[in-house]
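With one protein chain withheld, the remaining protein chains of the complex are depicted in position.
Then we have subunit A:
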Amino acid sequence: MLRGYMHTPPQFFKVGPSPLTRMFFFVLLSVFIMIADSRSDFIAEARRVIGVAISPLQKLAYLPFSLQEKVDQYISDFKLIEEIDHLRREYLTSRHDFFRLQALASENEHLRALLGAARQTEIQTVLAEILYTPRDPFSRKITLGKGSSNGVKPGQVVIDDLGVIGQVTRVFPWTSEVTLITDKNHMVPVQIDRNGLRTVISGAGKNSELELRFLSINTDIREGDLLATSGIGGVYPPGLPVGRVAHIEYDRSHKFARIICVPVAGVDRHRQVLVLIGSVPTPEISDNPESYAPQKNRQTKNHGT
């Protein structure tokens, strides 16, 4: 009896397994989850469930900001602000038409119209506000306040009044996740506005930086060249500005030039963005939405270069 008592600690001090074993258990569990997250869809389902569960919290956290916006509106002239707001929305929508016009004009200039004009499709848009940018400023994803209930689908393109911001990669019922064009794995088929050279631009994984990875050193490209979407691949409609060439570095020891571009759009500057709905003949998406974009773009690269 006494011996037993000496060996096992009294019930009062018993608090389960020691912290070390518990830590090992949970660290192993999270490593397992991390591996599973990159390999299977099971975790994506769990992520969706948690995402739906916390979306009311997200709305609640945004409430002070939307309240502040409301109060701001009341303080200044009520009608005028409303009109400005209306005009801003109008401007944002019309900018898109303007880009299309610009693209068409440059196409005419290059006598490309003969080869068949770009198909004119009616493009619908949804205005969404940026609910949340991840807590660490280096993550290249943002959360929008519109989801599948508003017609947002994975693969759709997100723009602001200046150009492309990114692509919807994950959709919850009331919110959606956008991968920015500066994400390292994200590629956009583009075209140099000046001479129509087609290529693929990818994010550099850093703040406001894009790179053109596979252009050989004798390519006709200059600093200041505007890169717009080429429309190849069908994901991005043609003529949306993406970036501007900022810096070109020729290194004779490499086959390819190192070309750094700056995104045209204010990727981290706005509260409101446009999601292009119905712009895409919505592609059948395989199981994993994230694998979609690079795959498609790889295809276009083969076409383009």
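In the analysis below, a contact is a pair of C-beta atoms (placed from the backbone, for glycine too) under 8 Å apart; a residue touches a chain by one contact, two chains touch by 3 or more; residues count from 1.
Simple rule for what comes next: contacts and distances are computed from a predicted model.
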{"item": "Name per UniProt, for the chain absent here [options: \"3-isopropylmalate dehydratase large subunit\", \"HD superfamily phosphohydrolase\", \"Possible rod shape-determining MreD transmembrane protein\" or \"FAD-binding molybdopterin dehydrogenase\"]", "value": "\"Possible rod shape-determining MreD transmembrane protein\""}
{"item": "Residue among A:Gln73, A:Thr93, A:Ser106 or A:Thr133 that touches the chain left out of view", "value": "A:Thr133"}
{"item": "Full-complex contact with the absent chain, from A:Arg22, A:Arg88 or A:His247", "value": "A:Arg22"}
{"item": "Residue among A:Ile54, A:Val126 or A:Ala246 touching the omitted chain", "value": "A:Ile54"}
{"item": "Chain not shown, touching residues in subunit A", "value": "15, 19-20, 22-23, 26-27, 29-34, 36-38, 43, 46-47, 50-51, 54, 57-58, 60-62, 64-65, 130-141, 143, 170, 177, 183-185, 205-207, 268"}
